[in-house]
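Here is the structure we will look at.
One chain of protein is taken out of this complex; the other chains stay put.
Chain IDs A and B follow the sequence of writing; residue 1 opens each chain.
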Amino acid sequence: MTTGGRPDIVVTGLGVACAVGTGCSALRDALATGRDGLRGIERFSVLAFGCRIAGLWPEWDGVRPEACTALELASASVREAWATARADEAGVAPARVGLVLGTCFGENCRGFSELARNVARVLGAEGPCLTVPTACAASTAAIGVARDLIEEGAADLVVAGGVDVITREIFAGFHALGALSAGKCAPFGATPGLSLGEGSGFVVVETLERARARALQPLAFLLGYGLSADAFHETAPDPSGGGVMRAVRAALDDASTLPADVDFVSAHGTGTEANDAAEWVAVRASIGDRVPVSSSKSFFGHAQGAAGVLELAALLLCMQEGLIPPTLRANPPRAGAPADPVAGERPRPHPVRRAVKISAAFGGANAALVVGQHRVTRARSESRSVAVTGLGAVGPHGLGVAELAADLAGGRRLEGPVPDFDLGKMIRSAPPRDLDPSGKYATAAAALALSDANTSVRGALRERSGIFLGNTRMSPRSVAECESSIRQRGITGVAAVPFSRMVLNAPAGTCAKLLSLKGPLLTVSAGRASGLLAIVRAAAHLASGRGADLIVAGGLDELPVEGGARMAEGAAVAVLAAEAADARVTLEGWGVAGPGDASAAMAQARARGGALDGVLALTPRPIDLTTIDLQPFVGGAEGSGSAFAFVLACALVRRGAAGRVLVVAVSDSIACAAVVSRGSDGR
Amino acid sequence: MPELESMLAALRGASAVTRMTHVQAVSLGGPGALDLLDLLTSSRLFAREGQMLQTLLLDDEARIFADAFVCADEDTWVLLAEGPTPAELLAALDRVQRTCAPAAQISVTDLLAQHELWSIDGPFSWEVASALLGPEVLGAPYLSFLRSGAVTCFRAGKTGEYGYLLLVPRSVAAATWAELWRVGQPLGLVEANLAALDQCALENWHFTYRALGDRGRAELTPAEMQLRWRIDPKKNFVGAEAVHRRIAAGCRERVTCFVAGRSVAPGQSVHLDDRVVGWVLQAGWSPVRGDWVGWAMIEAALACPGIRRFHVAAAEGPVPIETRSPPLIDNRSLFVDPRKHRYATRAETEFPPLVRR
Partner (left out) sequence: MDAELDAYLTRRAAVLAKIRQMLITCLRLQGHPEDIDPDTALFGTGLGLDSLDAVEIVVALEMEFEVDLLDPVMRRLSLRSVNGLVDLVLAAEESAGART
């Protein structure tokens, strides 16, 4: 009960499908018997590679690779999660059931936004639905976002988790990076390298109150989560462990948990030298050197977007029985391994009051969750005001917001490519190497916005400054470079750098690195609402005082290599700051709801009242006659269009042309709204 | 202080500390600092906070005035320069400021008034540095710097081994030196000198100001010295026009690495049969290799590794030389991994040899 404190939020349902089988009982059995699912690959040819094993889903043995879809794999576990939560009995309307899906490669490197919606459809969920494509940290971050949606009242039940399928090209990409172990991965053990895995997993997240109402015993309390950016390198983790440390500290803080309260850490533990070494440094610094740390990847491999939720599942299944999962093949240990890697083949009896789950991704995105067996009183802190202190836009119109506003006011639609520009002239720290367009646009827009905000991210502010971006597609140029390298050099010659840049959170990672944004990093995909959704999530993060005082938020698009009729590319971002004095534009309110529920989102955004001077909308159908339908103007930019709309609204308010503007974007999966107003009346 | 050979053995096999009295350290602050450095230095200054960049300071004729690192600190920039005296360096800063940015607000602080600079180099120097300063040192990437207590530690070095430049406040210098030896002695630390560091730089193809010699300083530009990687093609800086003119015109000669079986000296001419094709810039005996190594300025068309046709007109007669692709040492540091290895147990690992024949 919320007696002034934050509501207790719990995990009530759990479903998994991975290399050791389908269903929680298969996973429980594998953990109990020390049986891993890493075996020879037969689904596609691996003769050319030095590594021949992976953690493939057994249901797909003998199935043609083309028939292996992420949707099918996700469906295999999402139903179990729903059923174990007895969610049908919860009495929740479909529009109040949300879904947050983590994935690295989506549906064959496409359909990122659509995948979440399609999985939601399996359950009949019609509430807010989004994809979190932050690579290997995706499902961990997704669960955190789900927690927020419940806590903010945007949904009553949220199903959260992740899915990823291994294809020959993905396998080749990791192989090209030199990351694969020839044998079964041995996190913290003698042989370095990772084993790729595939799978899906979901949890159901709701308030304790709601679970109790149907006499359901929760699997665990979801106490807190944290996000961070390494801001170090595209694929290599920061060897000082700084990024993971920041994510863990933010999670502990959110969970009102002290390091001494943590009884177990489920590590990201891929098995690579770089990850494992840096991660242990981070765990020692943020939690301590006595805490047992194990890697469940030793059972089912690195399931990428599904890794976090599958490892959380292993943790929860063991925790229920007073056990902690072991790390297989951790003996003999490598130098720099955790003091207690829970080496062994059976789970160890070890009571866990609270545990931490860590995930770290390409692009330097880190996520950590704190879960526990018991409730923890967490004081509700004053909600902080959120202001828009700077605006930046890079698009076919060029660089800057004034030109953008002039263009749109003149009836010109956003269409075509971004004209060439030298990032080095804008950002001193940009090295003289060619950046991919997505990274370049995101970084340029962010730099413009920070400059507009007169904010220099230096010193202590770096760890309190984050970046949230909406992005719906893999960078077409990086995909093309990968494909071209495969054509020219064969599958084993796939180019490592474009492969690493393909993941949807790579542009945010690049931006974080070049601008030293070491706070929370998040990328979201939700069709045409992506940009506005990123902005709204950033606002929520700032308002709750969680780990950041400033977040650069917006959306991003990159044109297909061959161009695209009526399509646009670019990035639009706003600098959102908490408790900014003398702010000219305030982000007064925001809301998120199911795609059919735009009015709920708008009502939430308008909660503080006040007359609107205008409504800017990106919706499939017009809302009402007073709305300015921006679809014809910015609709050509899926990921960033709604962010362009937001930036435009802020520009109008800042110029004094409007006092209060509502921006709303509705896609097939989510409805998002935000109200910006002249901000000098404080909170 | 031990002999040159033992210093080199330590630099190549263990670790050595050198007092860097030949390096100037200046801190530049204020809103005009970056612009000033931009005008003064030849590289694009894209360093993020905590990063260092190697660069050059040239004169108007593109001759090399200083070999420097530019380090991006929170609100200041640190310039570590070899070549000029403190007065010469400050005069150069002053001249650029007056001519190019007279109104700019810049504060210049000579860090050596309050600090000493030491360098710890060698395949196990990381072990000494982390014992002295803490484990964060181990995670510092090359060309980055961090603060450990009162000491600033720059991960740099021109020997081809792990190297750490320490800026130590004079107030704690004595105590830190004592502590350095307390932790370093069991790790094989010896004290080295500039001659030893320069010999290592020579073997590893690291440019040093002293390698130029008087004739080099007067005649050579970054173009002949194969230092184009430190020249930004688009930036305006002192000497930019001259160096681009030299590049566009094509260099007459280019610095080339060579080895020889007998002693050769700077200034001696290099011949192809009976034709003079160049001159020796710098040379030194390499105890680690067992031969003489050097750099020669050779006609551009002939300046190639793998040629055994040249000879140097040395005092005692012609000395055949062989041009090579540098570096000339298979540095132990390439194979020493702080996560796996320790000085104390170094004999347990079979490392590749330092020299290939």
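By our rule, a residue touches a chain if its C-beta (ideal position, glycine included) is under 8 Å from a C-beta of that chain, and two chains touch if they have at least 3 such contacts.
Quick caveat: nothing in here was measured; it's all calculated off a predicted structure.
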| item | value |
| --- | --- |
| Residue touching the undisplayed chain, where the options are A:Asp420, A:Asp434 or A:Glu562 | A:Asp434 |
| Touching the absent chain when the full complex is considered, from B:Ala91, B:Ala218, B:Val276 or B:Leu334 | B:Leu334 |
| Residue touching the undisplayed chain, where the options are B:Leu111, B:Leu180 or B:Cys257 | B:Cys257 |
| From A:Gly124, A:Gly178 or A:Gly459, residue that would touch the chain that is not displayed | A:Gly178 |
| On chain A, residues whose C-beta touches the chain left out of the figure | 176-178, 233-236, 432-434, 488-490, 493, 495-497, 500 |
| For chain B, residues in touch with the removed chain | 54, 142-143, 205-206, 226-229, 233, 254-257, 272, 301-302, 304-307, 309, 325-327, 330, 334-335, 352, 356 |
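Basically, only the chains that are shown with their structure count from here on.
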| item | value |
| --- | --- |
| Touch list for chain B against partner chain A, complex | 34, 44-49, 74-75, 135-136, 138-141, 232, 339-340 |
| Complex contact set, residues of chain A against chain B | 238-241, 273, 277-278, 281, 334-336, 424, 428-432, 458-459, 462, 513-514, 516 |
